[in-house]
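Structure first, then comments.
Every protein chain of the complex appears in place save one, which is left out.
So that you can tell them apart, the chains are marked A and B in the order they are listed, and the count of residues begins at 1 in each.
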Amino acid sequence: MTNLLFALSVAAIAAAGLWLALRRDLVDIVIGLALVGTAANLFLFGAGRVVEARPPLLAAGETAFAHAVANPLPQALVLTAIVIGFALTCFAVALALRLAGGREVDGDALSAAEPPPARDGEPGGLP
Amino acid sequence: MNAVLLLTALPVLWPMLTMLACIACAGRSRWQEGVAFAGAVGFVAITVALLAGLADGAAYVAHFGDWPAGFAIAFRIDRLGAAMLAVSALVLLAVLLYPARVDASGPVGPWSRPLLFGLMTGVGGAFSSADLFNLYVWFEVMLIAALGLLVQGGRAAHFEAGFKYLVLNLVGTVWLLVAVGGLYGVAGQLGFGQLAAVLPGSGQAALVTVFVALLLLALLSKAAAFPLFFWLPAAYPALPTPLLALFAGLLTKVGAYGVMRVVGEIAVPVAQPLLPALGWLAVLTMLAGVLGAAWHWDMRRVLAFHIISQIGYILLGVALGSVAGLAAALFYTLHHIVVKANLFLIGGLMRRCGGSFDLRRSGGLSVTRPALALLFALPAASLVGVPLTSGFWAKYLLVRACFAQGAYAWGGVALLVGALTLYSMSKVWIEAFWRRPEAPAAAVVPLPWRAWVACGALAAITLAIGVYPQTLIAFAEAAVADLALPNGGGR
Partner (left out) sequence: MHATPAVHPPLAAWVRFAWLLPALLFALALGNGRWPLGVEFAWVAALDVAVAFHIDGLSRLFVLLITGIGALVLFYAPAYLAGDPRLASLVRLLLAFMAAMLGAVCADDLVLLFLFWEATSVLSFLLVGFDHEKPASREAARQALLVTGGGGLVLLAGLLLLLEAAPGLRLSTLSSLDAATVGQPLFAAGVALVLVGAMSKSAQFPFHFWLPGAMSAPTPVSAYLHSATMVKLGVYLLARFDPALSGVLSWWADALVAIGTLTAVWAAVLSLRERDLKRILAWSTVSALGTLTLLIGLPNEWGALAFAIFLLAHALYKAPLFFVAGNVDHATGTRSIDRLRGMRRALPLTATAAVLAGLSMAGLPASLGYVAKDVMSIAKSLSEPMWLVGAASVVVSAVGVAVAAVAALRVFFGPADGPPLAADGQGVSLRLDLPPLLLALCGLLLGLFPAWAEPVLLEAAGVVAPRLAGALPVLGLVDGPRLGGVAIVVALGAATYGCWDRFHLLLERLRPLDAFGPAAGYRLALRLVKSGGALVGRRMQNGRTGFYLCVSVLAVVALAAPLLPPPRWSATALDGADLGFAAAAALAVVGAVSAVAARDTLARLLAAGLVGVACAMVFLFRGAPDLAFTQLVVETVFVVVAAVALRRHRPLSPPPRVGALRAAVAVAFGALLGGLTLAVQQAPPDTQLSQFFLGASLPQAHGRNVVNVIIVDFRALDTLGEIAVVLLAAVAARPLVAALRGADAATAGRSVILAHAVAFLYPLMLFTAALVLLRGHNAPGGGFIAALLAVSASAAIALVFGPAAARSRLPLAPPALAAAGLVLALLSGLPALLLGQAFLTHQWGEITLGGFSFAFSTVLLFDLGVLCCVWGALAGFCLRLLGEGR
């Protein structure tokens, strides 16, 4: 049940994230990508297997783990990925807000860097 | 002090220190320029030292934190990595030598140089690392630095370019993370060498194949392969010329390098059944890139699509999965980085002389600027694959490897794309150099000597490889032979 539930939640988060990212609102896109990142982190965490286990902490006085503990490596990797993802998400929010600049901006109509073709079908001129 | 351990860490440490130094003098432009240039010179020196020490085929290995192999993150710089580092350093030097404001393509702000060295940190790490998750980290370093450089221009075009780049590359990064996590989950290892040892005998062959495929696809999206290339033409043309040249030269090639590593070292037997698909993707990449290039009129977009097309060639070599194929891919990559960076730099000079990046609004440069014409002709010919330039030998090696393995269709497409590249470059030549401009030419503006030196030196490399390719071919073959024997020995 654990495995199924876990996989289901990864799938749901990923699908919802991409669904949002495929909307045309810039902030929705960023939120969606953040969710997709969360799903990836969850998957990475799952790579260490989601079994019931104690945290990989040695209590004071212990010198070795006597009981089953969670796999510490994916945790460390996920921690790294979370922080990187957070930095990128912050950047993305700032970029989306700057791009929108308080206006309604359609993510499918960003044409300053990619001008649409000219009337005769030839490529449009870049600034 | 252990010189080997120091030298192995320097491809990351040096640019990172330069980055910090550039941040420290963010307010003083001249100082920062000097620091950056010194940093580039130092980087070149480091890579030269690395290459010099690798003549006998060993590799520089460092296990960070001095933990045992397999448990520590390892840097393992073999000839393949060292060559990529060296050519990156060279392009970096040329790009920094090239004056920042040679055309009106955008300013270079006080934060561009720190970001530039941040980018080089990622590049250096990616070419040195022998750990899959660590590779992911360096890709993220490159991604955020590239994004920063994209938006530094501060205009709508820059933000839009940055946004598309961000969205598409974040997804590529997610695939990378999933593939790395999955391989760890299945094989329990992250080091290249450990994975190479474990993957073939894994009891989870099907699952391993999926994750290797995902890893390849993630790297392909970083390399701008078909149909994952959208971010490149969407973003690159917004960059100022020197940065554009650096991006064009390096970024996609890091992805291609990753593909080489996976196919040639990490997952040699696992990737074999995936290679035909990779080959056809490479074919589509070549075709899509060159067709897009042939259609466009803006020099930057023409060249941006050519990057995609050339990536296709490199991937085709990798897809052959043989020593000859990988050697061809490596030769192609090294030659192409120099040529592509140079073409963008020269494009900036053409913009300055002709008044526009748009070929429809340029013209007559062969009369007013014969020296520039010559300077352009060399890398352009190399891109096409005209004999006596580096590009000819690159294509020759590749097509020969295709034919030797019976991949006649792939080799044939490679040659066809060569013909289409000829079409595209002749279009640039005819429009920008031959056609008389509609507006009377403005006064002939002088071109800065630094630009001449930067472009001339890169062109000289192209020519030198073209005239005497033996050294580089032998090197590429030796470097690839190292891959087949991942336990080539540390030092």
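One rule holds for everything that comes next: a residue touches a chain if its C-beta (ideal position, glycine included) is under 8 Å from a C-beta of that chain, and two chains touch if they have at least 3 such contacts.
Keep in mind that what you see is a predicted model, and the values were worked out from it rather than measured.
Partners of the chain left out, restricted to shown chains and counted across the full complex, are A, B.
Remark: the omitted chain is touched by one listed residue; of B:Y98, B:F192 or B:F305 this is B:F305. Checked against the full complex, the candidates B:L50, B:V171 or B:L275 give a single residue touching the omitted chain, namely B:V171.
Touch with the chain omitted from the figure is made, among B:V386, B:L458 or B:V480, by B:V386.
Within the entire complex, the positions of chain A that touch the omitted partner chain are 1-25, 27-29, 31, 34-35, 38-43, 45-60, 62-65, 69-73, 75-80, 82-84, 86-91, 93-95, 97-98, 100, 102-111, 114-117, 121, 123. Residues of chain B in contact with the chain left out of this view: 1-2, 5-6, 9, 12-13, 16-17, 19-20, 23-24, 62-68, 70-73, 109, 111, 114-115, 118, 121-122, 125, 133-134, 137-138, 140-141, 144-145, 147-149, 151-154, 158-159, 163-164, 167-168, 171-172, 175, 178, 182, 185-190, 198, 203-204, 206-207, 209-211, 213-214, 217, 221, 227-228, 230-231, 233-234, 277, 287-289, 291-296, 301, 305, 366-367, 381, 386-388, 392-393, 396-397, 399-400, 403-404, 411-412, 415-416, 418-420, 422-423, 426-427, 430, 434-436, 468-470, 473-474, 477.
Everything that follows uses one rule, which is that only the chains that are shown with their structure count from here on.
Put simply, the C-alpha centre of chain A and that of chain B have 26 angstrom between them. By the touch rule above, chain B contacts chain A in their complex via residues 133, 137, 140, 143-144, 147, 151, 155-164, 166-167, 170-171, 174, 177-178, 180-182, 184-185, 233-235, 237-238, 295-298, 300-301, 357-358, 360-361. The part of chain A that touches chain B in the complex is made up of residues 21, 26, 29, 33, 36-37, 39-41, 43-44, 46-49, 73-74, 77, 80-81, 84, 87-88, 91-92, 95-96, 98-99, 107, 110-114, 122-123, 125-127.
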